[in-house]
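Note that this complex is displayed minus one protein chain, with the remaining chains in position.
Per-chain numbering from 1; labels A and B assigned in written order.
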Amino acid sequence: MSDQLSSRTTDSTAAVNPVQVDLAGDRTSSGAPSPTLLEVRDLRVNFHLQRSIVPAVQGMTFSVNAGQTIGIIGESGSGKSVTARAIMGLLPKKTAEVLGSVRFEGKELLDLSDREMRQHRGKNIVLVFQDPMRSLNPTMRIGTQIAEALHSHQKITRADAHKRVVELLQMVRIPSAEQRFHEYPHQLSGGMRQRVMIAMALSCGPKVMIADEPTTALDVTTQAQIMELLRELQRELNMAVVLISHDMGLAAMYTDEVAVMYAGRVVEQATTKRLFKHVRMPYTRALLDSIPSLDHPSLEPLSVIKGRPPDLSALPPGCPFSPRCHFAQHKCEESPILETTEDGDRFACWFPL
Amino acid sequence: MNEHPHSLASGEHLLEVRDLVVEFAVRERSGVKGAKVQAVSGLSFDISPGETLGVVGETGCGKSTMARAVMQAARPKSGEVIFEGQDLTKLSNKDLQDVRKHLQIIFQDPFSSVDPRWRVKNIIEEPLIIHGAGNPEEREKRVTELLDLVGLDINIHGNRRPRELSGGQCQRVAIARALALSPRLMVCDEAVSSLDVSIQAQILNLLIRLRQELGLSYLFIAHDLAVVKYLSDRVAVMYLGRFCEIGPAELLYLQPLHPYTTALLDAIPNTGGHPSKHHEELGIEAPSPINPPSGCRYRTRCPRAQERCALEEPQMRFLAPGHGVACHFPNNSNTSEPRD
Partner (left out) sequence: MALSRYPTVLPPMLAERVSNFRQTAQWRRSLDIWVPAGILILLVLACFFGPFIFGLPGPNAGSLLDARLPLFSAGHIFGTDAIGNDLLSRALYGGQISIEVGLGSMLIGFVVGGSLGVIGGYRGGILDIVIMRLLDMFLAFPSIILAFVVATFLGANEINVIFAISFFTVPAFARLARATTLQLRERGFVIATRLLGARERDVLIRHVVPNVIPSLMTYGLLTVAIAMFIEAALSFLGLGIPAPQPSWGSTIASGQQYLSNAPAIVLVPSVFLFTAVASLNSLGNALRTRIESQ
């Protein structure tokens, strides 16, 4: 495994491919060539509801290469989960209008029928959910469930599937994998169930993993273990990872690039190191400030973002964050344009910090 | 005997919990029925008027069970819960009704803690009606006051149903309802855990403001250490039904004495970008309360565990005023690792 692809977080000045997408469609890269596995361009999702059209995602653009992680950070209503489901083709066809382009290894996914998409889903691109208790079948043994994932994508004998499942359980560091094979989800702890979910996701050797709030439902110590596990697995399998979360701390530690979303739009996007060194968007700054950190003196009021998360069906004109922004001015009634700096960072604000 | 059993002599605690034990029957993995689990095994703590005690612990440590036991929603097996001078465990359900005016609870999921078919103003009015407080006009006035206190407006929000509110707003409604009868102690059981980060900050600030304006005490239970520390005067760390460390908030974080506290602190993702050092030692599986390890319950995950730890369960010892730890080999406060 090439070193360039495997070093992460602590050393961001190493020869990592800067992730850049020139809007004209060419790709520039420096360092060793590594394939852009997933390329999302100007993804838009509109939900056509009974009385309104809700623009859930407006213009999401990013790409991930093998061995890299991009974090999509936002609160509820930001559009991050919708983005994940749009990429996987899991949005309801009747109400969700999906525009833009999602390319996996150069092939356009949004044009595929459900049957064609199923070839990719679970095999090349996998989605790990937040709450494993909801995604695991409580009446089936976990070994059987993972085997089911194997059987649905390849011809494999039961004996081979069993072996592979045990291998997978070991890969996610579940002790006594042979015995665990026969257990039911409710017999496992939350952290173990999430490992089972990850094992299921890895069963067919995916190239891209989308993790939608994978640790939100877990304790802080389990979270650390699962994130470390994901990091190791990514290195071993050279996967591209899209990490969706609301936790800036996780983003800081486990991603190469971060895109901050608000009200369906990307408001700031940069490599992780650069983002945390220089936060440009007031929302990102406010988000960081409103998290009580251990160093924050007790009982001193947190700097709060006033107001509430936006109602997507009734957005104000211009910048969606303006009603809550300390620095809002008249110009903010005009939608800020997403600007790109020379390094390839992006932000959408008239008055960046 | 006090003439007024509800007023406290000066210096007395608002809440005193002694040796609280909560058990329930569980079906074991192998299908054996009737095994008993001690979710809470002998907790003792006090809360003074106006004080906030934070309780931190991970899933399965029994903190929510403790909250319910204090409220007498689930009756404890043994122990005392002395609130305003009365032992709640000895009161009948009927007598408890009166006490409930002063002891209230906020739950984690605001939407399931209110009736989805009711309107906001009725939800808040309900405790007043239950306890026969005032006539309809007085009640309406009080509801308006309460909504105002939590930052909502009766004209805007009063007629709405919970599903028309956001998570933060709904939690405010739950808080307003709990405040209706002027409680003295509020138990917050993961009250902000299911809210967005920016809303969480708002609700925390609200809780602080209410504490100052109304002189409330809180028993604040959560799994997020930073949040707990932010709100609390003292913090207790809970593991498998027992406290392993208790002390003033700032001190606990700067100089943790128990290895579990240190592990928890290290596991917090931080924007500095340094990964946790201790996660491997913690092992894959948290032991379950059904079969706790002998001696010190934490020993199976502790980097410093020794023979003594398996033989003898450590008792809470106060190494500094107000700062206690239950460990045979606590962190040496002189040489504890610097926190960055």
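In this text, contacts are C-beta pairs under 8 Å (C-beta built on N, C-alpha and C of every residue); 3 or more make two chains touch, one makes a residue touch a chain.
All figures in this text were calculated on a predicted structure; none of them were measured in a lab.
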item	value
Hidden-chain contact residue, picked from the options A:137, A:313 or A:329	A:313
Contacting the left-out chain in the complete assembly, out of B:71, B:176, B:208 or B:305	B:71
Touch with the omitted chain, as defined above, among B:100, B:119 or B:209	B:100
Among B:113, B:217 or B:262, the residue in touch with the chain that has been omitted	B:113
Given B:131, B:160, B:209 or B:304, the one touching the chain that is not displayed	B:131
Positions on chain B where the hidden chain makes contact	71, 73, 96-98, 100-101, 104-105, 107, 109, 112-117, 126-127, 130-131, 174, 177
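Here, only the chains that are shown with their structure count from here on.
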item	value
Between chain B and chain A, distance of the C-alpha-averaged centres to the nearest whole Å	32
Interface residues, chain A side, partner chain B - complex	9-10, 75-76, 173-175, 187, 189-192, 218-225, 227-228, 246-250, 252-253, 276, 286-288, 290-294, 296, 298-299, 301-306, 308-309
Contact footprint of chain A on chain B as seen in their complex	29, 58-60, 166-169, 196-202, 204-205, 208, 223-227, 229-233, 249-250, 253, 263-265, 267-276, 279, 282, 284-286, 288, 339
